[in-house]
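Quick one: the structure is below, questions incoming.
On to chain A.
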Amino acid sequence: MSAASRERTSLWRATRAIVWKDLTAELRSRELLSAMLVFALLVILSFNFALDLDPKTRGSVTSGVLWVTFIFAGTLGLNRSMAVEKDRGCLDGLLLAPMDRSAIYFGKSVANLAFMLIVEAVVLPLYSLLYNVNLFRPGLLLMILLGSVGYVAVGTLLSSMAVQARTRDMLLPILLFPVTLPVLIAAVKGSAGFLSGLPLTDIQPWINLLLVYDVIFVAIAFIVFDYVVEE
Partner candidate 1 sequence: MVPDTRTYMIAGYVVIFSGMAVYVLSLMWRWRRRLAELAQVEEELREIGKAP
Partner candidate 2 sequence: MHKAPKALRLLDGVSVLLLVVATGMVFLYAPVERTMGLVQKVFYFHVSANWIGMLGFLVAAVAGGIYLARGNRFWDVLEVAAVEIGLVFSLIGIVTGSIWARPIWNTWWTWDPRLVTVAVMELIYIAYFMLRQGIEDPERRARYAAVYAIVGFLSVPLTFLSIRFYRSIHPVVITSSSAQLSPKMFQTFMFSLFTFTVLFVDLLWHRLRLGLLSEQVERLRMKLSE
């Protein structure tokens, strides 16, 4: 092997490679996305009957229903994404590769984020059709992006730990939900604000909260991930 190929791969290239690996693998099998999508639809269906979403009350709960759906589907995706990595022994392979370990974190997070965004991109128009409400407001899309980033940032870190436990499927939500509560609250309130046309100054605090959360936790996850995957 030439000296050049023995050099450490840059963080950016390594991250891109991992993201590419996850996306193409998913493109071929589609099992993760289909599971997430079906689950999301079932959640909406359940909410339809559980909350009796008649036109009058619907307006106030749309944001909440959407976010609970995203979070449940997102958790499913996070779990499966890491479990597949571990069960197929890919994680060990990745750890042996000559690259910065944080690339694994960034790569997995971006891939997980992509999956969550895809699910959200399907649920939004569907919900709009089912309930005859226009969900395509730029503010809402911003909240969905910021909320998903925060959720996936912490979720990828925690799922990399939970996957090592026997009770991995139950453990991830238990670890994740209390810690991502600010994301849920801010995302729901911010989204609801945009949907009901509140002035931006009213919604700003929620956006700021999400931004602060995202920055803090991406930074923390970046610092701490090395300790999670060291052997």
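The set was built so that all candidates are chains of the complex that A comes from, given by their letters.
Miscellaneous remarks
One rule holds for everything that comes next: a residue touches a chain if its C-beta (ideal position, glycine included) is under 8 Å from a C-beta of that chain, and two chains touch if they have at least 3 such contacts; residues count from 1.
This structure is a prediction, so every number in the text was calculated from the model and none was measured.
Between chain A and the candidates 1 or 2, a touch occurs in this complex only for 2. Of all the residues in chain A, the ones that touch candidate 2 in their complex are 154, 157-158, 161-162, 164-168, 171, 174-175, 178-182, 185-186, 189, 205-206, 209, 212-213, 216-217, 220, 224, 227-228, 230.
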